[in-house]
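This report concerns only the one structure given below.
Then we have subunit A:
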Amino acid sequence: MKELRLMKGNEAVAEAAIRAGCDGYFGYPITPQSEIMEYLMAQQPEKTTGMVVLQAESEVAAINMVYGGASCGKRVMTSSSSPGISLKQEGISYIAGAELPCVIVNVVRGGPGLGTIQPSQSDYFQSVKGGGHGDYRLIVLAPASVQEMADFAGLGFDLAFKYRNPVLILSDGVIGQMMEKVELDEFKPRFTKEEIAKNTPWATFGKTDDRERNIITSLDLDSAKQEKHVTHLSEKYKLMEENEVRFEEFQTEDAEYLIVAYGSSARISQKAVDIARAKGIKVGLLRPITLFPFPKKPLAELAKQVKGILSVEMSLGQMVEDVKLAVECKVKVEHFGRYGGIIPTPDEVVAALEQKIIGG
Partner candidate 1 sequence: MAKVKGDIVVDIEKCKGCEVCITACPSDVIAMSKNVNGKGYHYAESVNEDCIGCANCAIVCPDGVITVYKVKL
Partner candidate 2 sequence: MSDIITKEQIRQPENLVYSKTKLLTDKALSYCPGCGHGTAHRIVMEVIEELSAQSETIGIAPVGCSVLAYEFMNIDMQQAAHGRAPALATAVKRLMPEKYVFTYQGDGDLAAIGTAETIHACNRGENITIIFINNGIYGMTGGQMAPTTLPNMKASTCPYGRDVATMGNPLKITELIAQLPGVHYVTRQAVHTPGNVRKTKKAVRKAFDLQKENKGLTFVEIVSNCNSGWKMTPVQSNKWMEENMFPFYPLGDIKVDGQLIK
């Protein structure tokens, strides 16, 4: 039976992780996501599912604990907010290089630097273009509701293991802190030793006589081999682009204009669509759910139909670059954003649409 609860987004992703059979959470406090570890510590899942919850000495240690746990074929995760995610970038690069599955949650706050503890979406580049060193991609899921915070924990683990790749849940302070009704999945058992040996035969669970030793590393001093490895990664990313694009459309059937927005900006933009339509403006919304892989094809299709596109983000304009690439300059694309912890109002979005796209 599914269970209904009223929860914060941060609590929902934590509860959903326990229910998704997560083996270990390793974190470090930072606003506005500390409720994730607080919730897990209060639940004491080590007494129920056996899940380990550990407060590390730093974000750096936490992501490396994730590396260690993921190397054993376990479902492991960490969470943080923007400055802490910056600290994790080294580890994320190693995890991507060593092809380890894990889930990372970023409840984004405004930057740069210590910035603000208020919500923002200014970590888009860091999330979808790399963040750490080297050629790699994360699968980036952008929840727009508490329900999706919960759903993406399980989906995140499934995708992470399917591709042996880290999955980032790119949330923000709005989604993390707000309370909504959430429908929780039933408890899924943690992997057994037998399942780990069968499903992740590459993992380090102890070398037996029937196989060669397993090594988890991102190092190859032989450049030819390293190039081959990176090529292999790129093929994996292509597969993700073919198979894992997720998005949602709202009132696009007859749209003459389009708003593109993810996460909490998408919720605000949905209201903006209603307001604009009441004024007679035929506008629709495309909400990318996966930011990598980015919904390029649906955007390119809509570009044939609409006269202009407004990309709405709580940033100076980051996703707007991917929107422009997707539509290949065939239609006007402009950015509207508030930043530094300011959340735009639906009316501001409508005004920006009128000024920058319709009137511009």
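One rule holds for everything that comes next: contacts are C-beta pairs under 8 Å (C-beta built on N, C-alpha and C of every residue); 3 or more make two chains touch, one makes a residue touch a chain; residues count from 1.
The set was built so that all candidates are chains of the complex that A comes from, given by their letters.
No experiment lies behind these values; they were computed from the predicted model shown.
Colleague: All of 1 or 2 sit in the same complex as subunit A; which one actually touches it?
Modeller: Only one candidate touches subunit A in this complex, namely 2.
Colleague: What residues on subunit A touch candidate 2, complex-wise?
Modeller: Checking each residue of subunit A against candidate 2 gives 23-24, 26, 52, 54, 56-58, 60-62, 64-69, 71-72, 74, 76, 90-91, 94, 98, 204-209, 213-219.
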